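One chain of protein is taken out of this complex; the other chains stay put.
Coming up: subunit A.
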Amino acid sequence: MSDKPVNHARAAEHFIEDAPHLQFHDERLWDMRQKRDAQMHILPEWQELREEASRIKEHTLSRLPEYLEQFETNAKKNGIHVHWARDGAEHNRIVGEILKAHNARNLIKSKSMVTEECDMRPYLAKQGVTVTETDLGERIQQLDDQLPSHIVVPAVHKLTADVAKIFAKDYHTDPNIRDPHLLAEAQRQAARPVILHADAGMTGGNFVVAETGTFVVCTNEGNADLSATVPNLHIATIGIERLVPRMADMGVFIRLLSRSALGSPITQYTTHFRGPQKGGEMHVVLVDNGRSARLGMEDFWTSLKCIRCGACMNTCPVYRRSGGLSYGAVYSGPIGAIIDPTFNERKYSTLPYASTLNGSCTNVCPVKINIHEQLYKWRRVLVQHHEMPFVKREIMHMAGKLMGQPRMYRAAIKATEVSLGTMPRFVLYNWLNPWGKHRENPHPVKQTFNDWYRKNRQTTKPAAAPETKK
């Protein structure tokens, strides 16, 4: 994996150039945000639910070892095989071994961000296992060889024509189809035989209940339930932070999850797996992959409360206008920008800057993660660790010097005002001024505030103007 910092701004520039895609993307995500708001307004208890969810999650994270052990004990009692993976490589090896032991060559799977994190598909391909994504959006992304661009709607950056083109190549459908119904039907028809002949099925898990040894999967298309019930071997990959203590806690989270994500009251399927089906075998792989280390980061551990609803992405003006792929990471949007640097600080050092710090992400988060504050704190950490782009670093350095010396600062302000009015564009708009890239510089003013102040308030002699002290 390359450690070169992701050039989010350049990738976003590329995304913005395509007006129809940009407009759809922006409007579609904003529509999801508005549907979420409509659901919120129906429920007077909404803020109470968020508070409950946050408290349950923080409690669980503070007792995670105990709850994981409780889950393991109960799951084993119910006949589930429980595995532990320190990182992606270990996870992939475990899954590969389970499949090999069953001589399973065809794996169908539903959407799971953890398997994306582990980069599992290429690993299994090398072992001779054919992996078929069964979620429509995820399948589109698989066929197009792209990461999901959104954690809930993976192909949200594509238009119908893009999907028609991809399906024409792999499903031999008409490339000129413009009716999404026909394309969804093509996916159903293509997936059915694969599902019926699969050797193994794989799902993720949205929640894990310690009390009962259950894991809960929330989906809409029915593909996860097909993947779990048609083959006799079911493997579930789940992040270790997904626990809740009691089954009764699920009420809070199910009421929040889909309302926050899509603005629908509940996902069409909410499935509780507590043990293998008749004649079947069930495995759960609990994946750490950096989570236990994140738990020890004082400013960032609460990001582990995340239930992956994507509300912060839908509301973020930067995400909506740059697209998930521009983040160059498995997790995009505001939540991605605060967890990606824990995977690779250098590579994802640019992402905490992909925000205006407007705080909207924090306001919509169903588990009350202070996302925008963590974005700000990451910037501080990255500066301390010298992970800052050259131009930004130099500008900050110069600004720091300038602002520390009032006389120089005032002279610079005056000079800037003069130059804004007189300099040619090529001097004012170039790579040393990223601010002016897509924006006009501010209009020059005739008089600086300091000049005005000296002229109009000279008599009052305030404590300001520190240079007169000298």
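The rule we apply is simple: contacts are C-beta pairs under 8 Å (C-beta built on N, C-alpha and C of every residue); 3 or more make two chains touch, one makes a residue touch a chain; residues count from 1.
Please note the rule applied: contacts and distances are computed from a predicted model.
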Query raised in the report: Of the options "Phosphate transport system permease protein PstA", "Monovalent cation/H(+) antiporter subunit G", "Monosaccharide ABC transporter ATP-binding protein, CUT2 family" or "LUD domain-containing protein", which is the UniProt protein name for the chain that has been left out of view?
Result: "LUD domain-containing protein"
Report summary line: Full-complex touch with the removed chain, picking from A:125, A:293, A:399 or A:432, is A:293
Query raised in the report: Where the complex has a chain not shown, which of A:56, A:325 or A:361 is the residue touching it?
Result: A:56
Query raised in the report: So which of A:99, A:236, A:250 or A:335 would be touching the chain we can't see?
Result: A:250
**Report entry** Residues of subunit A in contact with the chain not shown
**Finding:** 24, 28, 31, 43-45, 48-49, 52, 55-56, 58-59, 61-65, 68-69, 78, 84-86, 90, 134-137, 140, 153-156, 158-160, 163, 180-181, 183-184, 187-188, 191-192, 196, 211-212, 214, 220-223, 225-226, 228-232, 240, 245-252, 254-255, 262, 264-278, 286, 288, 292-293, 295-296, 301
